[in-house]
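Got a structure here, written out as structure tokens. Questions coming.
Just one protein chain is left out here, and the rest sit where they should.
Just so it is clear, A and B label the chains in written order, and each chain counts residues from 1 on its own.
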Amino acid sequence: MKEILKALINVFLKMPQGFVVTLKHVFKKPVTLDYPREKKPMAPRYRGRHYLERYEDGTERCVCCGLCAAACPADAIYMEPEETPNGERKAKVYEINLLRCIFCGFCEEACPEEAIFLGQEYEFSDFNRDSFIWRKEDMLVPHPRKDNPFKRIIRRVRRVYGVPDAAR
Amino acid sequence: MSTSTTTQPAVKMVTLTINDQSVTVPKGTTVLQAALGAGIHIPTFCWHPKLKSVGACRICYVEIEKMPKLQVSCATEATDGMVVKTESDIVKRGRKAVLEFILANHPLDCPTCDKGGECDLQNLTFAHGLDDSRFDFLKRRHIVPGVPSTFDDLRIGPEIMLNRNRCILCYKCVRSNKEAFGEYDIGAFERGNAMEINAAPGEQVANPFSGNLVEICPVGALTNSDWRYKIRVWLTQTTPSIDIFNSSGSNILFYKEDHKNRIFRTISRRNDEIDDGWITDVARYGYQLVHSPDRLQKPLMKKGSKQVPVEWEEAVAFVARRLAEIDDTKGCVCIGGLASPTLDLDSLHSFSKFMRKVIGTNNLDFRIDYRSLPEKPDSAFSTLSSQPFTIAEIDTSDVIFVFGSDLVKEHPNEYLRIRKARNFGRPLVYSVNSFNVKSADVADREFIYAPGTEEVFINGLCLAAIEENPGLSGADGLKRKISPADLNSAAKTCGVSAEDLKALARTLINGKKISFIVGDQVSLSRDREVIAAALCNLNRLVGITSRGQMAALARYADSIGAEKLGLIPNPHPDVKRALTDLWGGFPEMAGYHTEGMFSQMLKGELDAMVILGANPVAMYPDHEAVAETFEKLDFLVVADLFETETTAMADVVLPLASWTEFAGRYVNLEGRIQKAERAIKPLYESKPAYAILADIAAAARKPLFSSAREREEEIEKVLACTTVRPWPGDYLDVRPPAIDKDPAYPIMLIIGDDPHHRCYVTEKAASLVKFCSDAYIELSPELAEKFKVEDGDAVRVESKYGKLMAPVKVSRVLEGDVVFLPRNFSVTRANSLVSRKARIDWVRINKVSG
């Protein structure tokens, strides 16, 4: 008798508590997104695809110092420097293997020229493995990032001069 | 420093305390050296173990009790009872302050600077400095006018770039250039904040040791194009190796990258016994020829009139078959072989066994560019060249006698040694030559004898010695054997005054420790037997080797090794015995040496040649005759790195692996066996010479060695034999042969290596070509004036045997009717001007108008 009573309590009192919860959710707005059509805005610090920046005058900021490659825990970055006709240093080859990349952002942290940063994009799928090896040209594209916190002190000649007072 | 201590025999010792550790050092030692000797590290920028201290950088501060302020340890002499602290708080603060000052004007160049990662300034700042800067203002900048770059790099030499912003003014470059190399093409200019290092006005930093300046620069102020913007240092691996362009065998270190299978640069690997850490530019940039696009990539075989690429198997089988055919039809007497003395011991011994055991001939030699070779097996010259010589002994010699050698070009390491001996001791240095040489700047006196009178000069020296000290034994016996037999006529013939001869003889008699260096003017002379005999007489009379050393120095990286392995038709009897024991036999025929093989070829009695890494058509005297000789061959197989004049005539050309591509051992001029490790995998399809020979022998079904171990053991056994030949038991006849001179050809021609080149291969090294890209006629200012030519004007040089054209370079060294022509360039082959028969090469020159 006691058993039957207990079972009845369960069926009519306790179990419906759960049903109420699920029923309640029927009337709530869904929290999911209709993904390919709707996209979630990523946080400002999101570490997505790589970009290489240029100076205002269009020259590449990257001098191929190798610090990003040295910092990369996945050894995804390969670079070869070369000398420009006027004797400056720039990257001849700059490749990131996105299949190896773990998007840890160490390259951005290591870059002493503020040349590389990770943007917001995260959709990389392709049918071909080779297309995951990104060359310099793939990354030296216009990018949506507006404000580099260090922009005011990055000037082409600051390497030699230090920071001009005007830029402080 | 070892030199300063050993030249002053009675050294007083002082005892001081460094960091509670008691250290005893000879008086005169600096506190820094005392500390380093005791294993206590003190940071330094401007100090270099092989240079004098200046105390410019002040990072080596130490605290010394009873001294009011911090002292720079590199310029403070250790005294008895001194109490030194190297790690006290005040010292650490001092270091931080010094670093802060050094960095105050240092540009933020680490990302672009090739020194990044191996920079002394980075390392010491990281270890001892602050990580924050208080000097946050505009930095001093040396702008290079007319260059759009913001990098401010200034090219001050064919290879060297200077960035004055990065310079910390340690003066190491200027000091080493001056002290160690005797060059003055770089200096410090201006004063105070504007002070800068720069090339001397109107000069290029292009001396043959200039690469060392880059190596010792503690920051990235001096860099070279060789390493510039190629790879980061932390991505490279290192391999110890040996410089094979030089018979001293300087120790070097290759920086290579395994995945790319590429060497990126060479730096020195200091070995105080040999090189003191200084290497020549040839050693530094010579590796570039390994990566030259001109390397032979596949075996080539002549099919019809053209050489076409074939597979190894085909080429090897063909060589084996052809050699067997010639052996069968004409006998093994008709096969000869030449091996380069820059090959490693394994290859040389394989070659010896291949020729003697597999083919059965005794026609083999390694002397690829000697003018004339002795017929006799135990010649006076063999005696002279087999004498032991130790480079480090030069340091402590009090008389250094350089006879017939332009050391900078022939033996640069010994040149630097003599300079070092002069810096740290007081030796008397004499340079004796038939023309003025650059290396004479290290000598106290330079003597010029008349061309072709080497033996007369030495005879004169003997006679002068007898006059100085009549008690010398056997003086009468000597006088009977030489002519002229009186001092004055000898002096007159050789053009050195009797007084000078006497003075020289006196120093030779009185010298406590003598280093007597005999160079290429003797080694390559037609009459070197006579000159060597005269030198034997001198030694017997004066007793040079009882108080020092005297030797005709080996000319190539493994010449001594080849000699010791018996790569000549008549090896040393001990070597011959050892080889007979090992192989159970030795060819009975006498065999021909290089010269003999060539004349047999000309007669049509030698039909096949095997040549390893040599280019006799371009390097052996008398280009046309040699080319004609080689055309008579039935079968020529050449293994080399590049296509050369000789490979062009070959039936089979095999790509040879360079010394960087396999581990090999080399015997330097002291007899020191050194190993060059394998830096990279063989490029293209090239193979080491020993592997090629093993393949051919295997194809002929006569395997050379059952294992590498067997080869090693054979080499060990052969090397164990001594090849030092005893001095002759009596005075030798020295009768100067007549010197042929045609008044139509009044100028003496000297052929040798450019200071930035060696042999025929270095013109494939891009950096070395930057220093010197083509042959030139170096002539004395007098001659330039006489012919009204200036630098760059073309002149025609004519001898009885040939003529060629080359631009003029007015010499700063040569005087009189002498011209110098480098032999390293394929466009202008110097050997076309000279004959094997002549003692002196006489030429005439005329200006080419237009």
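Points to keep in mind about this one:
Here is the rule we use: a contact is a pair of C-beta atoms (placed from the backbone, for glycine too) under 8 Å apart; a residue touches a chain by one contact, two chains touch by 3 or more.
Here, contacts and distances are computed from a predicted model.
Among the names given as "TusA-related sulfurtransferase", "NADH-quinone oxidoreductase subunit D", "Sulfate transport system permease protein CysT" or "ATP synthase gamma chain", UniProt records the absent chain under the name "NADH-quinone oxidoreductase subunit D". Across the entire complex, contacts from the unshown chain go to A, B.
The hidden chain makes contact, of the residues B:126, B:184 or B:684, with B:126. Of the listed residues B:18, B:35, B:103 or B:400, the one in contact with the hidden chain in the full complex is B:103.
Touching the chain that is not shown, out of A:62, A:96, A:118 or A:140: A:118 (per the contact rule at the top).
Think of the hidden chain as still there; on subunit A it touches residues 7, 10, 14-15, 17-18, 20-22, 24-25, 31, 42-47, 66-67, 70-71, 73-74, 102-106, 109-110, 112, 114, 118, 149-150, 153-154, 158, 162-163.
Mapped onto subunit B, the interface with the missing chain covers residues 99-100, 103, 106-108, 110-111, 116-117, 121-123, 125-126, 129-133, 136, 234.
To be clear about the criterion, only the chains that are shown with their structure count from here on.
Residues of subunit B touching subunit A in their complex: 107-112, 116, 136-139, 141, 147-153, 165, 228-232, 234-235.
Those residues of subunit A that touch subunit B in the shared complex are 63-67, 69-70, 80-84, 86-89, 112-113, 156-165.
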